[in-house]
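Of the protein chains in this complex, one is absent; all others appear in place.
Coming up: chain A.
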């Protein structure tokens, strides 16, 4: 065959044929588009930029390329590294046919779900006074056998990794493993930004009494002095554990970012962090702001609708962060850390400017810790109503979204818009229930009674 195209695709595009080899064995309809983005990115990362013949036997082990060569890869390069076995570069090192390794990522994400489940069981048993079988029942029913969780992970979404990171963080905090907790917090924030909301809750929870330091004498003595009340309070607040947590988490976060910036430069900053600041979010999603953002982004482009009027979307971060970073941790953290983290995440996702069903996994991981003692299970009718409304509002939205996306009907307003507002209000109501439960939580009792003894 002597026919050649030489308006040839740039070097980075050539792997396409090879990559599809791997996909050939995958049931494509089931595979999430994101999984293709991750595996493509891993391919780019572990393929040498030039096909130099001098490359050593080990070249397939080194990340020589950049995951950001794959458009729409908006994650840390760590994720691409984790998917090394799905790349042809790994074929020489792994046993068995390489096409089987193409599903490695899905296995990894599903394993992460299992690991998260195991950690949740450990927290329930050791810190919430539940027996092993009971703990397993709850985690099994709410997390492991949750069809939403299983589907999202086996379709190849990486949210399962966040689930295990956050579960491990909660476990480490309960176990008073402060250094490990700091590391997990830094890693989590590097991975997906949002876990930073847990920092204030954990810090607030981690007071001297809880960490097994009797500081009663020093506090009473400082209280006697009049002028230094504030200073004394501050002194009591700054415990060694809190300092260690802050230092370790910041160091982890900074070290990872510096390393990635050194390797990938501005691409890393742009796609992993800055993209989330500049994105328009005009496409339809569950967020209450979504139709408004579509409207506003076009109006801003035309610059016709002047500067008049209050623009809620430009201050959307205020209610979101006020709730998830300040108010909920302040009121709840010392009462029930797991339920507080659930409420924080729920608030963060509910008030976010963009919201898709994958985000629901972020808070679902806490449900096995919260539901056993919640008003939603104590009053089954209430629980079923909450679930029913939550599902119904989503179903209404999905129906409108289907009409828009596949039938081409303009359902933006009022259909999609109303559905997203209804879903938002249902979420606020459920969030209110979770918060109310903080005030009557029984877990405080069980936590104090099952405090680990290893410090003594």
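Just so it is clear, a contact is a pair of C-beta atoms (placed from the backbone, for glycine too) under 8 Å apart; a residue touches a chain by one contact, two chains touch by 3 or more; residues count from 1.
As a working rule, contacts and distances are computed from a predicted model.
Colleague: Leaving aside the chains on screen, match the unshown one to its UniProt name from "glutaminase", "DNA replication complex GINS protein SLD5", "Protein PBN1" or "Actin-like ATPase domain-containing protein".
Modeller: Missing chain, UniProt protein name: "Protein PBN1".
Colleague: For the chain left off this view, which of A:64, A:297 or A:358 is in contact with it?
Modeller: A:297
Colleague: Which candidate, A:88, A:182, A:288 or A:368, sits in contact with the chain we can't see?
Modeller: Hidden-chain contact among the options goes to A:288.
Colleague: So that we can see where the missing chain sits, which residues of chain A does it touch?
Modeller: 1-10, 13, 16-17, 19-20, 23-24, 28, 36-37, 40, 71-72, 280, 282-283, 288-289, 291-292, 294-299, 301-302, 309-312, 316, 319, 323, 327-328, 330-332, 334-336, 347, 350-351, 378, 404-414, 417, 421, 424-425, 427-429, 431-432, 435-436, 438-442, 444-445
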